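Heads up, the thing below is written out as structure tokens.
A single protein chain has been removed from this complex, and every other one stays in its place.
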Amino acid sequence: MAITTGIVGAAGFAGIELTRIALRHPDLELVAVTSNELAGTPVSCEYPGFSGATDLAFTTHDDPALDACDLVFLAVPHTAALSMAPRLVDRGATVVDLSADFRLKDPAVYERWYATPHTAPDLLARTAFGLPELFPDDLARAAEAREAGKGALVACAGCYPTATSLAAAPAVRAGFVAEEGAVVVDAISGVTGAGKKATARTHFCFADENLEAYGVATHRHTPEIEQILDLKGRLVFTPHLAPAKRGLLSTVNLPLSSDAPADAASVLERYRAFYEGNPFVRVLPEGVMPKTSSVVGTNGAHIGLAVNERARVLIAVCAIDNLVKGAAGQAVQCANAVLGLPQTAGLDVVAAPV
Amino acid sequence: MAITTGIVGAAGFAGIELTRIALRHPDLELVAVTSNELAGTPVSCEYPGFSGATDLAFTTHDDPALDACDLVFLAVPHTAALSMAPRLVDRGATVVDLSADFRLKDPAVYERWYATPHTAPDLLARTAFGLPELFPDDLARAAEAREAGKGALVACAGCYPTATSLAAAPAVRAGFVAEEGAVVVDAISGVTGAGKKATARTHFCFADENLEAYGVATHRHTPEIEQILDLKGRLVFTPHLAPAKRGLLSTVNLPLSSDAPADAASVLERYRAFYEGNPFVRVLPEGVMPKTSSVVGTNGAHIGLAVNERARVLIAVCAIDNLVKGAAGQAVQCANAVLGLPQTAGLDVVAAPV
Amino acid sequence: MAITTGIVGAAGFAGIELTRIALRHPDLELVAVTSNELAGTPVSCEYPGFSGATDLAFTTHDDPALDACDLVFLAVPHTAALSMAPRLVDRGATVVDLSADFRLKDPAVYERWYATPHTAPDLLARTAFGLPELFPDDLARAAEAREAGKGALVACAGCYPTATSLAAAPAVRAGFVAEEGAVVVDAISGVTGAGKKATARTHFCFADENLEAYGVATHRHTPEIEQILDLKGRLVFTPHLAPAKRGLLSTVNLPLSSDAPADAASVLERYRAFYEGNPFVRVLPEGVMPKTSSVVGTNGAHIGLAVNERARVLIAVCAIDNLVKGAAGQAVQCANAVLGLPQTAGLDVVAAPV
Partner (left out) sequence: MAITTGIVGAAGFAGIELTRIALRHPDLELVAVTSNELAGTPVSCEYPGFSGATDLAFTTHDDPALDACDLVFLAVPHTAALSMAPRLVDRGATVVDLSADFRLKDPAVYERWYATPHTAPDLLARTAFGLPELFPDDLARAAEAREAGKGALVACAGCYPTATSLAAAPAVRAGFVAEEGAVVVDAISGVTGAGKKATARTHFCFADENLEAYGVATHRHTPEIEQILDLKGRLVFTPHLAPAKRGLLSTVNLPLSSDAPADAASVLERYRAFYEGNPFVRVLPEGVMPKTSSVVGTNGAHIGLAVNERARVLIAVCAIDNLVKGAAGQAVQCANAVLGLPQTAGLDVVAAPV
């Protein structure tokens, strides 16, 4: 039986990608897509590629149809989810939040980095962290809560944290990473990462043929990555913008511990074992590095590894589509886990070859 | 009086950009542009934007016109310069080499990274390293040699080494960088960096909308950067490719020494003093990061700085045009220095605003 | 029961897109993908986005597995299909040819435009023209032939002819187009239209930030469009190249006959009636023009209309994905028709919103 589904904030880039996935998902029935700004506009007017695929029009965030939804995705800016999630969870819904509001376990850290009070700290303990390959137990617990009629809340990992953590976690958890020294992460995102709002930064004529770093030493994904990988202030994270629509590449530099293997082959073997059975993560052969074009449009994550033996640093590179594995796809993957559906339901696509 | 000038390897991307600059340089008279592959073809046939600017046609590398040149630029693949430079220098010419053949002071290092014997090691001691902002004395000595009629050889720094070293050198020379720990450099280049040859990698349909790392732990600019900055095996260098024609951004992560200032303002002040009077380098205000679009088409280098105080790492980001400050423009800047011309002769352009 | 399927020439851009569609098609079982050049290479090595989706490797064009195929797609250069198709059809296979070899009904026209003899003229009478919206009867006859065990051959329309004819046919067939005067078609294609071969033309650094016309007055799609629309030498067709991977936009200028309506609304009404029930063609509301981004990745064709009342010319603009509706998708749509499958089988995707 179809699961009645709503998407709050469906007109933004993550929300509309989620809409696209939900429309083709065999088990979901999309009944409400909201956007306060575009309420009343048919989805296929704003995004003409949806003509023929849906007759839905955007409604406001207080659309009563949401009350009847088993599953609600929140694709709203941070702080908005803080006010929406509690009520939905309380009435037993499964809520998958794509914002940053419930990602950080310590509300004080949230308040420091987001410069706003956390108004629903009691929900944090009940929140599953939505990065299925690394925190499957979180989602299993959310599934149990749902089964028990208590509602469930998943806080999906951000785009940079997803790619970075998938690249780093197997080494970190194997104890390959030295206890001291900076962990340097330099990542590159396509322009969809900057959002739908038309600004000087997203103007074609300023974004095209341009490369730049931004949010240096201040990007809000920093505490999230540190939390996932337990890095305790050692992370040096610099995101960059490049002239592509989608795609995110994270290059993670991990100082190796003294007892870690210093050859790529041994590390690769560990990574392959770590991700065995995961349908979305692919560890590439030695000497091969990932391309974002191989994963754009899909929920896949491709990982390549190399070891700098002189400096004893592991370089792990992960490519994802920032809007799919970094947002909408991962949200659906989390929903699938909580709802007891196959992991790949609605996500079984092959990347465009070109 | 005009300086008779030849460009060997003028049809490649660096060579043709050099041709463009030389044609507008007030003191150079371009008499020979060579390309074995395109010999006989007018420059303006291969590059229609040159129509009206020159009637020169490409000639072969053994064009006798080169024998009469005071100034010869070598824009040939590595190993080719090894065989060409000695004869030219011996007859008293000023040779500015854009290849890697004379950059590494230790021929054993060259042989290890380039997998080929260095056949002109005796020239190395007489070679000036071509990165004027950091090694002005090298160029002054070359100018003296030239004056003395002994010929001069300049080995221009590579594109990644230029951006990386300009970003790092002021901190390194000030003793701000810790003696231990990896120095991580992640850099991004436009596709001109991959050269003119048509390959799968440079095919529009594979390069467009794609981000990837390449040459991870193996890129040949690694020993060059280590030599410039005296890093002794501590460099972890990963270049990336992004879908732009030109532009190179290097993000340099420098662990700070215990007595270094840990605030960006103090470091910035040092950088500004370091580059005072240099017409091509601009240290940006605190909080501003460089964009490659601001320097594309020019010989400029823009540098932005931030400090990650928790991890005590200085993040220095430098943007250049890989074909200009990273190749042709720097070659002309070096030639200007050796020839006693104003630094900015032929290089005095404003970046396209959009 | 699955239809055993082979793709000859699967490594090119049309062939690999076809492979992608075939792998997700509910009724097809892909057993052979051939490429003489890449024989032995796994598909997922050449196109890493296919990892996890197929274990097939490319085989040579004479792969015996093709002999067992019910359905064979030919995605080979022209002349190659001439030699392959007859044998396959003779043994009863359904052959869908993406090349130009069987598109032109008059072999003399083929020989004039393709400068090569047509070696299988007897097959032409039995060939269905593969543009389902305009020639459904052709495909119905092919389906009957197949049912009768005689084999079937479909010659899919080219990319420019598809977009152009979909834009023009309703007006032409309604008698809206004047009997005299040139029909001017200016069309723009993304770079995938230039093929997979790495050349100067497809080099990122020459294709990016460039607009150009090509094949002016000589493009081989000219006689094909004239045949479809019965234009008898009145077509002036100029294709252009723009820096996008996919997408084709055809702007068709049709001089209106004296009794045609000269208002866009009346013409639109006729177009809507013409395409009623067709799942892939969408006639846009008055005042709205199509964007290729709305159809890229899909088999859709979006059409916008305007009338220049002063000059009495209908401007009909059609956007398609040159690799899908212009090649691989249309081939599958044709196969579906011949095989008695739902038109949209394997083609039911929503365009990426961004």
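Residue numbering begins at 1 within each chain, and the chains themselves are lettered A, B and C in the order written.
Operating definition for what follows: contacts are C-beta pairs under 8 Å (C-beta built on N, C-alpha and C of every residue); 3 or more make two chains touch, one makes a residue touch a chain.
Only a predicted model underlies this, so the values are computations on that prediction, with no experimental measurement involved.
S.K.: Which of these, C:P132, C:P255 or C:G300, touches the one chain of the complex that we don't see?
M.R.: Of the candidates C:P132, C:P255 or C:G300, C:P255 is in touch with the missing chain.
S.K.: For the chain left off this view, which of A:T54, A:S165 or A:T192 is in contact with it?
M.R.: A:T192
S.K.: Looking at the whole complex, which of C:T202, C:Q227, C:S293 or C:Q333 touches the chain that is not displayed?
M.R.: C:S293
S.K.: Give me the chain C residues in contact with the hidden chain, please.
M.R.: Per the touch rule, chain C residues meeting the hidden chain are 181-182, 184, 186, 188, 190, 205-206, 208-214, 216-218, 233-236, 238, 240, 242-249, 251, 253, 255, 289-293, 296, 304, 306-313, 315, 317, 319, 354.
S.K.: What is the set of chain B residues that contact the non-displayed chain in the whole complex?
M.R.: Interface residues of chain B facing the absent chain: 13, 16-17, 19-20, 23-24, 47-53, 192, 196, 209, 245-246, 279, 282, 284, 288, 290-291, 293-295, 297-298, 300, 302, 323, 348-354.
S.K.: Over the whole complex, note the residues of chain A touching the chain we left out.
M.R.: Within chain A, the residues touching the omitted chain are 13, 191-192, 196, 198-200, 202-205, 207-209, 243-245.
One rule holds in what follows: only the chains that are shown with their structure count from here on.
S.K.: Compute per-chain Cα centres, compare each with the mean of all protein Cα atoms, and return the closest chain.
M.R.: Centroid comparison flags A as closest.
S.K.: Could you tell me which two chains share the largest number of C-beta contact pairs?
M.R.: Per-pair contact counts point to A-B as the maximum.
S.K.: Would you kindly tell me how far, in whole Å, the mean C-alpha position of chain C lies from that of chain B?
M.R.: 47
S.K.: Which chain B residues reach two or more other chains?
M.R.: Counting only residues that touch two or more other chains, chain B contributes 205, 208-209, 243-245.
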